[in-house]
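Only one protein chain is missing from this complex, and each of the others stays in its spot.
Chain lettering (A, B and C) follows the sequence in which the chains are written, and residue indices restart at 1 in each chain.
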Amino acid sequence: MTDETSKQTKQTELSERLALLKKNKAFIIGASILAFWVFSAIFGKLVARYDQDFADYESISSSPSLKYWFGTDSSGRDVYSRVIIGSRIIIVISFLATLLGAFIGASLGLAAGYLKGRFDMVLMRILEAISAIPVIIIALLAVAAIGRASSIITILIIGLIFTPNVARTVRAAVLGESELEYVAAAKLRTEKTAHILFREVLPNVLPTLIVEFTVRLGYAIFAVATLSFLGAGLEAGSPDWGTQVADTWSLIFSKIWWPTLFPSLAIASVAVSINLISDALLEVFEL
Amino acid sequence: MLRFIVKRVGLSILTLLIVSVIIFLMTSILPGDIAKQTLGRDASPEAFEVWNKEKGFDKPLVVQYGRWMGGLMTGDLGTSFKFALPVSEVLGPAAAKSAQLAIVALILIAPISILGGVAAAMNRGKKVDRLLTVGGLSAAVIPEFVWGVVLILLFGVVFRIFPVSAFPNEENPNIFNSVYHLLLPSIALLFVLFGYISRVTRAGVIEALDSDYMRTAVLKGLSRKTAVFRHVLRNALLPTIAVIATQVPYLVGGLIAIERVFNYPGFGNTLLKAVIARDFPLLQSAVFLTGLVVICFQLIADILFAILNPRIRQRVTE
Amino acid sequence: MSTNNIPTLELRSLEVAYTVRGIDRSVLRGVSFAIAPGEAYGLVGESGCGKSTAAFAAMRYLPRNGKITGGEIFFEGKNIVDIDEEDVAQLRRSAISMVYQNPSTALNPTIRIGKQIAEVFELNGVSSSDAMMMAEQALTRVQIADPARVLRRYAHQLSGGMAQRVVIAMALASNPRLLVMDEPTTGLDATVEAEVLDLVRELRRDTGTAVLFISHNLGVIRNMCDRVGVLYAGALVEQGATSDLFSNPSHPYTVGLLRCIPRGGLHKSTDRLDTIPGTPPALGLKFDGCVFVARCALADDKCRTQLPQMVTINVAHVARCFHSDKASSLPRSVEQIEYAPQVTGHSTKVGDALLNISHLSKVFTQDGHKVRVINDVSLTLGVGETLGLVGESGSGKTTIAKLLLGLTPPEEGGVVTLDGKGLAKTLNRRDVADVGAMQIVFQNPDQALNRRHSVTRIVGRAVERLRKFSLANAIARAHELLSGMRVDASLHSVRPVQLSGGLKQRVAISRAFAGAPQLVVCDEPTSALDVSVQAAILNLLVDLQKQDKTSFIFISHDLGVVRYISDRIAVLYLGRVVEFGTSQRVFNGPFHPYTEALLSSVPNIDGSTRKRIPLTGSVPSPSNPPSGCVLNPRCPRKAGSGYETLCETEEPNLNEVEPGHFMRCHIPMAKLKQLQS
Partner (left out) sequence: SSSSESDKTVFRVAAQEQEGPAAPWMTKGGSLGILSAVGAWLIDVAPDGTLKPSIATKWEGTDAGKTWTFTIRTDAKFHDGTPLTADDVVYTIQSHLNPDNKSQSAGRLGDCTSEGIVKVDEKTIRFDLSRVNANFPYLVASSNYGLLIMKNGEKGDESWVTKMNGAGRWIMVSHTMNEKTVFKRNPDYFDKKRIPEFETMEQIQFVSQSAAIPALKTGELDSIHLLNGLEAEALPESDFYRTTVATCGGLHMHMRCDIGQLTDKRVREAIALTLDREAYIKGVMGGYALVANDSVMDSFPTADKKVPQRKKDIARAKELLAEAGVPNGFKVTLQSWKRDDIDKFTQFVKSSCKEVGIDVTVDLDGSDGGGARWYAYSVFPSVKGSKVPNKGEWLASEFGIAEWAGRPTPDEYLAREWFSSGDWNPAYLDAPELDEAITAWQSALTEKEKKNASSAIQKASLVHTPIIIAYNEIRVSVTSNKVKGVEFNAQGAVWSTGKNA
């Protein structure tokens, strides 16, 4: 049957896309870098060579060597080990924050896009207002108001601040979807609104949501790093990359560049890897 | 058109009101207590009471909000805890400095990014495109402070091409000198914003390139170059310019880290000081100002977009 | 046609491929044809067979991923496959022009019409002030009223017909020697289509331009072209003079194609439509033998293994088939439903009153204005009958369907009764039985089926909800329904993306039948489908009706289809029923002037020419309807009828002009009869 052929075509299509993905250099590079950091985040203690707090006062700010691959910082701590161990903080925080933002944003977006009307109008105004204040600034405001910086607060704040973006994307997708006739068809078999939202519409906006998720994840890393650089992201003394850069960057003028450079590269590499992956996905799946 | 503008302005004012409520609630309802934040946790309960009374924090929230809004309307932003000066006197000069930086940055960023986007679109799928798109977006996801540090190291310290602080120390800095000092931080902002703007431009140009009317133009016998110039750029770029306005929040957000790295006494640095000092009158006004700027730009962008697009212009005029 | 032996355009064994996901997929397979100066050559074939590709290849304008992999294209004897971009541009500027589908997007939205037309003249060296004058003349030439004003408009301020005239004006501005028209009227209303086609015919007579005319509508081709080529899967399978080819089709594909069409006087009660089984091959598939072999009832081993050559049928008529002599005796495909009828408690018989709509109105708010989109519509429909709903785009057909189904509530005063029972205005206040009793099949199955759900789930869930079956029973019933509609069991677990358009529509029909409906609304269920698939779907609907006594409301702008399937017809204009009656009466006249114009605009596939009764101007906006009879500014019969003032001042009622035949017209029946004879 020709219908069989069409089925096969769809299958080969997926394998063709996967083959393309495997050939996509950007994807390979991005995925490898991210895999390395995820591995470090999970098994950091195995990859690191010293404890994150171990300090060698004999070699303060010593340049990279066989003993200290990335050199030591001005407290004599091994930069390599701290960069490896620091990966967990930024990856976990960014991931959780994005997850939170995606969850709330998707729920609100679904409701707004489907229910429309006054609810939509009011919600969109509020979300527009939230997104009128740049992420970093609203996070700083919250840190000042709460009185202290901590990772939980950072997760909550970034998550909440991402809500408008996610909600808007999902809402737009839902608005488009709910015009489609399958929604009318569902109504015509007496489905409840919740069912239509979550069982009919949601699966169709999922791809959009996933792409939005990767984009947000990239920006979460950006935001977490910046906040901790500004001293408003995490608890003091944490080995996260932003704090490391903040603590050491002024030393680059004294030619002590390694404690700044390596965590900077780490931030850059994670951010870029996520960007490469989402870009490759977009391209190969022609989204 | 006038009706549209009035309506749009009305909506913006509404949004701004919500912004003010959010800011106010964040500073009043979140667990931290302003008196404790300011006086320190060691202060005696009596000290808190006196302080709260003096600042009016003992009044109901609605009254406090009303007072704050009233102040904003009349230009009385209160007194900064930290600087013991009227907030406007602290914020005004700082914001003016940041505006200078932002303007120099935008003048640098807009044409370069648009050019990049057009170049990428015209070479879609080729190496140039991949380089500009992937490179641009990769640069964009690297935080400003990383760029700032790298740029200072390279151009300020190693090559000594640019001054490392963004603020000229001359007695009477002339405009060239000021701009020269602002170049390096602007380049850092360029790295972050290039990706976004060029992507939007690229998408717009590609959409126009793929459009039926572009096909019509080419099939009329226009050379590709002329067709692109007359039919594509016109349709793709005008909206892009409006889109740049939507990047303003990123620009403002980016100023904080940049001003810190480049020791620029602007709005971002002041805001950061207000955060560290828990200087709420200053902080509230500073954040409100951010919201105001962002919303104004979005308003301008929307109106500009409507003016540039005959379809909306007409719908709007009716 | 012409004696000049250098053809204007000639394709020789043209091969074109598209690169998709890194692989070259061939689209055109050795296509050869020639168009003599002044000749109109038609290219027909189902969707995706490569018609547009051939047209764009002739313009040397392939998509970025397309390339010519073999063969030659000659323009006036010169091979243009390898000439450089500047020469191509020069050709386009002076000798070849193109018009294609979707005129509104073909115009630049931000540049005024005048400037866009003038650009063509300027390209040929005319000064800009002269160019603007010439643009005005060009608009006059395509019969646009008030060209000076149109010059200053933007694309979105033009109706579809106007926009297409502008595009044609632009194409003709350079006095081209070849005009390529790719489905220039697809998407336009029948009345507008007819006008545009008239215009093209007229202009061609005046200019003597050679035309490559592409359409999937055989009727249009028949009326427009001197010669026709039939494309299938990128290969030209038959070619000949139009009348010859249509009367003596010699390739099984052409034969099948012609048989699918519900033409002339065919009616469901007497005639069953033919279909071409299967679907066209996927892009880029390789063939050892005939491209049509998989769907051909005459195919044998030779067809599977050897490439057939063109066989001459008569002088200009060739067919690429080993069995061209037997083509006309192609066996009819019989495809019967195996559908287990609904066991419903209804003890009605065919013809009993089922649906009664009275005084239905709907007002929408558009940009702050109240717009009466449906105005006082009353209709009736019997058990087991089909009501055809016709009218131009925007006349309110879909809105009526939505009102019936309760998807949007009607205005106060409108009443819908089904089987004697008044229905609640909105869906959520109707009980399950009422909801199940009235269902819909949408135009676009892609949008109507949730692409994330399996076929079984789509139908099963409807059974579960509407019949209150247990899950297991619902699934069993769903499978029964699907198999009955000839959706193969192997496809029950797949998602809609993996199905062809026809199969999707079968799934949608299965879903509509899940709740044992008494009435199913079909809103253009076949207009997105190819003719062969359309025929199969129409057959299916007819079979279902016969078995279940289901009634249909069938919405379509294709009058041939409506005529074939309907027992009663309602003609809508601007949200009003202007004529309503049995199929017989409505199609045989005397007609309402609007119906008359509509019918006369349908291009006839059998080549018979009927005098066109034109509707002048374009459809008025429902937000600002004309006073008096809403048709009066466009009415072809108003002038000289003697009722002009009445028509312009007073809105006529829907009167029963003869038993079972209603009309909304001031002109009396007898007068109309006289005018129309």
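Heads up, the rule we're going with is that a contact is a pair of C-beta atoms (placed from the backbone, for glycine too) under 8 Å apart; a residue touches a chain by one contact, two chains touch by 3 or more.
Just so we're clear, the structure is a prediction, and the values are computed from it rather than from any experiment.
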| item | value |
| --- | --- |
| Which displayed chains the hidden chain touches across the whole complex | A, B |
| Which of A:Leu34, A:Ile157, A:Leu197 or A:Ala232 contacts the chain that the document leaves out | A:Ala232 |
| Listed residues B:Val164, B:Ala203 or B:Cys296, member touching the removed chain | B:Val164 |
| Residues from subunit B at the interface with the omitted partner, ascending | 37-44, 47, 82-85, 90, 93-94, 152, 156-157, 160, 163-165, 167, 169, 171, 260-261, 263, 265, 269-270, 273, 276-278 |
| On subunit A, residues whose C-beta touches the chain left out of the figure | 51, 53-55, 57-61, 74-77, 144, 147-149, 231-232, 235-237, 247, 250-251, 253-256 |
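We adopt the following convention: only the chains that are shown with their structure count from here on.
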| item | value |
| --- | --- |
| Graph class of chain-chain contacts, one of line, ring, star, complete, other | complete |
| Two chains joined by the most C-beta pairs in contact, as defined above | A-B |
| Identifier of the chain whose CA centre is least distant from the whole-structure CA centre | C |
| Farthest chain relative to subunit B (centres taken as mean CA coordinates) | C |
| Centroid spacing, where centroids are CA-atom means, of subunit B and subunit C in whole angstrom | 51 |
| Centroid distance [mean C-alpha coordinates] between subunit B and subunit A, Å | 22 |
| In the complex with subunit C, residue positions of subunit A that touch it | 1-7, 9-10, 13, 16-17, 20, 180-182, 184-191, 200, 203-204, 206 |
| Of subunit B, residues touching subunit A in the complex | 11, 14-16, 18-19, 22-23, 26-27, 30-33, 36-37, 130, 133-134, 137-138, 140-146, 149-150, 152-153, 157, 249-250, 252-253, 256-257, 260-261, 271-272, 274-276, 278, 280, 283, 287, 290-291, 294-295, 298 |
| Residues of subunit C touching subunit B in the complex | 59, 61, 64, 85-86, 89-94, 97-98, 100, 102, 105-111, 119-120, 123, 154-157, 167, 170, 174, 367 |
